[in-house]
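A protein chain is absent from this complex, but the other protein chains hold their places.
Our next item is subunit A:
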Amino acid sequence: MLSGILVFNQKGENLIFRSFRSDCRPRLADIFRIQVISNPQVRSPILTLGSTTFSHVKHENIYLVAVTKSNANAALVFEFLYRLVMLGRSYFGKFDEEAVKNNFVLIYELLDEILDYGYPQNTETDTLKMYITTEGVRSAIANSATDSSRITMQATGALSWRRSDVKYRKNEAFVDVIEDVNLLMSATGTVLRADVNGQIVMRAYLSGTPECKFGLNDRLLLDGDSAGGGSGGGGGSSFGGGSSGMVSGNRDGTTKATRAAAGSVTLEDCQFHQCVKLGRFDADRIISFVPPDGEFELMRYRATENVNLPFKVHPIVREVGTTKVEYSVAIKANYSSKLFATNVVIRIPTPLNTAKTTERTSQGRAKYEPEHNNIVWKIARFSGGSEYVLTAEATLTSMTHQKAWSRPPLSLSFSLLMFTSSGLLVRYLKVFEKSNYSSVKWVRYMTRAGSYEIRF
């Protein structure tokens, strides 16, 4: 497993060097600096030299490097590095060079705790924060033997992600369904690829040890499951009114109606947070779990069938001789007029030798960004059903070495609330806890552009 963890800044200064095995020598830091940081040729995150492998990820302005000496489990190495980034962010807000330099001790302490002999140990933020803190005050708790036992039980127990003594006056759970819709459209308007990467993020503010059951309009589940499964339960479960008016009502009574209207969704594949009982999901597609306290990613899923594309883009790009490019880009919102997308940004590539551009839009503003070779067209609010057009012209300087323009794809970003490209709906969330308290649940849907590219 891991022989050592190293952290570098962009200049190649070694900020953190922690070895877990005697084969991780200090000079390895120089080797990484020379072979990777100061070598522009390196294009892979994994470099093996002799029997030493450096696996690195870049985050903000630091390199996090894992050193391994054998044929290590590479997936585990990268998962760990990303977990380290996540921990850093949860401890310091931003995990960058400054945060590292201000928190040497804490980082070393964390590394000592989350890796033993290079094997990742418990990396749950919640548990770690019980005894490793920025203030140094809380570690006083760990000075008494009984409190320590609580920590150790937590760190090695079956529910390592949750403390048992969580208490809230008001029990609430927020569910965010966030979909990244990916599109790749060819120059002739054929959809080469359209799929959805969904993510369900939950913020659970629930007391005690709550058992949750979560239901989606998953076709495999609904097919096997006859008359309405979503009977609420768990003490007054209901999705009601919204934090920002964006919440869909999905009361018990309306479940059936919603289902009939929305149909069901075929999920290509799902991946769950470790709190989800995978055995149950595999057997009867029921998502049941004891959530960690606070925010976590409950699941990820992928859908490839019947993807609703929120925007249709129709670009016409004409190269006039070698001195001019003419654009006409039409974009149409393909969703209900009750909804509106925000922060719609369309990036329209221009040739590298563009001298100046002129652009006209029927909505929003367009601006030429020479540093990115783009015309950026921004529409702050885009109502369903509407259609807007941009016409533009790019004047090119003549170049001595005329090389064909590579025509990178046009790309879109946006976010659209109350809409799921896959058609996914949350049918119910039931909470069972031994004190039988009632809880309020909220659900919110959002679709964003993942990689939404249109070639022209």
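We adopt the following convention: contacts are C-beta pairs under 8 Å (C-beta built on N, C-alpha and C of every residue); 3 or more make two chains touch, one makes a residue touch a chain; residues count from 1.
Criterion: contacts and distances are computed from a predicted model.
A chain of the complex is left out here; the name its UniProt entry carries, from "Small ubiquitin-related modifier", "U6 snRNA-associated Sm-like protein LSm8", "F-box protein skip23" or "AP complex subunit beta", is "AP complex subunit beta".
Contact with the omitted chain, checked across A:94, A:170 or A:193, is made by A:193. Interface residues of subunit A facing the missing partner chain: 1, 13-17, 20-22, 31, 41-53, 55, 57, 68, 70-76, 78-80, 82, 101-106, 108-109, 112, 116-117, 119-124, 131, 134-136, 139, 142-145, 148-149, 151-153, 155-158, 160, 180, 182, 184, 186, 192-193, 195, 197, 268-274, 277-279, 281-282, 297, 299-300, 302, 403-404, 406-409, 411, 451, 453, 455.
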